[in-house]
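Dumping the structure here so I can ask a few things about it.
Showing just some of the chains, left in place.
First chain written, first letter: the chains are A and B, and each begins at residue 1.
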Amino acid sequence: MISHTEYLTITTPERYEIRDITDEVERVRRTAKLNEGFVLVSTMHITSSIFVNDHEAGLWDDIMAWLEKLAPAGKDYRHHLTGEDNADAHLKRMLLGHQVLVPVTNGSLDLGTWERVHYGEFDGRRPKRVLLKAFGLPS
Amino acid sequence: MISHTEYLTITTPERYEIRDITDEVERVRRTAKLNEGFVLVSTMHITSSIFVNDHEAGLWDDIMAWLEKLAPAGKDYRHHLTGEDNADAHLKRMLLGHQVLVPVTNGSLDLGTWERVHYGEFDGRRPKRVLLKAFGLPS
């Protein structure tokens, strides 16, 4: 039985950014020698997301524009009475979700052709951590 | 320790459709002889969803109308510059999520009275695959 945990640190130059981290997930699977089970990928911050979607720059723009429409940045949030200015990031991250379970079968990430694991940042420009836990059976 | 994986292929006659797949989840649990653990149910396509909600046709209509309001089909998506026309499906699928972990306790799916596992299709009329991985302890 394998339980192997790593922490990835991501610092985006932009406040809002999407990044494909699938290669990191595969790297952790390989390091753990995981053959059957899954890799849990979970952001440890409440203003960012982990989600699965297409690696396509146009779609990433669509996603960011859409999130801004449904959960706009602005001043009218009670959360901002604490001195914060990122309430929109707390909401945006919930639309995409904060964790993904990547299945592992026969020593490979068991993803569909277009499935890629993404990190979505909505309050960047500072180091954020992502937990990756490989769990299951060795080869 | 059990790790048993199956792939379900779904081809909906309609572009948009909701389907209850709970019986398939139970079938995979039974085939795997899984007594304690969970079944991961995860769509392998980025234009469909797996979610848990009520098996009620009126609610399914409400869900589809609601998704169309929040993530409408249309032309104004950058993703469509690639030749695709399904950007709305990529967004809709994120509102409902793409995977569910069904707990298994004492040899049964451990779901509440009204919890049913659903497949949500937003770009159908062609074969789509769903991964079902039973993971845990045998009876």
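One rule holds in what follows: a residue touches a chain if its C-beta (ideal position, glycine included) is under 8 Å from a C-beta of that chain, and two chains touch if they have at least 3 such contacts.
The model shown is predicted, which means the values in this text are computed figures rather than measured ones.
S.K.: Quick one: how many copies does the complete complex have, if 2 are shown in place?
M.R.: 3
Keep this in mind: only the chains that are shown with their structure count from here on.
S.K.: State, to the nearest whole Å, the distance from the C-alpha centre of subunit A to the C-alpha centre of subunit B.
M.R.: Each chain reduced to its C-alpha mean, subunit A and subunit B end up 20 Å apart.
S.K.: For a test of understanding, state which residues of subunit B touch subunit A in their complex under the given definition.
M.R.: Within the complex, subunit B touches subunit A at residues 1, 3, 5, 40, 42-46, 70-71, 77-82, 87, 90-91, 93-95, 97-99, 101, 129, 131, 133, 135.
S.K.: Which residues of subunit A touch subunit B in their complex?
M.R.: Residue positions touching the partner: 1, 36-38, 51-54, 56-59, 61-63, 66, 70, 95-97, 100-101, 103, 105, 110-115, 136-137.
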